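Following this message is one structure expressed as structure tokens.
Just one protein chain is left out here, and the rest sit where they should.
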Amino acid sequence: MKQSSFRMFPMPFHSMLLFVIWLLLNNSLSAGHLLLATILAIIIPWAVSSMTTERPRIKKPMLAISYVFLVLKDIISANFSVALLVVGPLKKLSPGFVAVPLDIETELGITLLASTVSLTPGTVSAEISADQKWLYVHALHLENPEELIEEVKSRYEAPLKEIFGC
Amino acid sequence: MLDIAIQIVGLILCASLILTLYRLLVGPKLPDRILALDTMFIHGIALILLYGIAIENAIYFEAALLIAMLGFVSTSALCKYLLRGDIIE
Partner (left out) sequence: MNFYVEAIASAILVFGGVFLLVGSIGLARLPDVYMRLHAPTKATTLGIAGVLIASCIIQSYRQESLSISELLITLFLIITAPIAANMIAKAALHHEIDPIERTKGQELIATAKERTSPPAPEAEEGKEA
């Protein structure tokens, strides 16, 4: 258990995140705020560390960063394609539901995959089966279901699997 | 030039809010209305930031952050209510 072994930073990543967010919220780098951010970054993880559940670790940080940029690029291209579909003629749109089989097993991985699918071209994740093996996706303009499943699996799921090493 | 841009974006946001209001009033089902409300929250954030730019004051950032958080929480609470008929389980 965590209580038995005393640690200065039980959650180093969260401490860093708290530190940065406190400075961003106050939008300043003055000594007082730096001190306060340090205190908060130490105290809050102490208070909450016993409540956390085990999380998968990021095995490949470089790949994670390139994944973030891939998603950001796709968000922008998604917006242009969706904007064209929305403003264009609606009769041509053929929406559809697709079930994507999932290979990722961790909850964080599935959450990230579902969020990515929602933010990227023409797809919104609608539901996950209770055994966490299927992701139901609604597509705004579905031409070929197999192609869409293949794209989701190779473009987003494969890097996520590699990042979390599962 | 920035003044003109602010006026244009203000007009665009008003038109956009009217379209959202149309969806909020017409429905036809509850999820449509929740979606319209969620979109309205985002427009609210945009309008507040625009006002902050127009009057040259950065103090409205906190208000925008609060609206973003409240918007998400209220959307999820409403959806939870539709899903389970109960908000706190």
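Going by the order they are written in, the chains are A and B; count residues from 1 in each one.
Operating definition for what follows: a contact is a pair of C-beta atoms (placed from the backbone, for glycine too) under 8 Å apart; a residue touches a chain by one contact, two chains touch by 3 or more.
Please read all numbers here as calculations on a predicted model, not as lab measurements.
A.B. asks: If you put the missing chain back into the full complex, which of the shown chains would it touch?
C.D. replies: Taking every chain of the complex into account, the missing one touches A, B.
A.B. asks: Mind pulling the chain A residues that touch the left-out chain?
C.D. replies: Residues of chain A in touch with the missing chain: 21, 24-27, 75-76, 78-79, 82-83, 86-87, 90, 93-99, 101, 114-119, 122, 124-131, 133-134, 136, 138, 140, 142, 145.
A.B. asks: Provide the residue numbers of chain B that touch the chain removed from this figure.
C.D. replies: 1-2, 4-6, 8-9, 12-13, 15-17, 19-20, 22-23, 29-32, 34-36, 38-39, 42-43, 45-46, 49-50, 52-53, 56, 58, 61, 64-65, 68-69, 72, 75-76, 79-80, 82-83
Methods note: only the chains that are shown with their structure count from here on.
A.B. asks: How many angstrom between the C-alpha centroids of chain B and chain A?
C.D. replies: Chain A and chain B have C-alpha centres separated by 23 Å.
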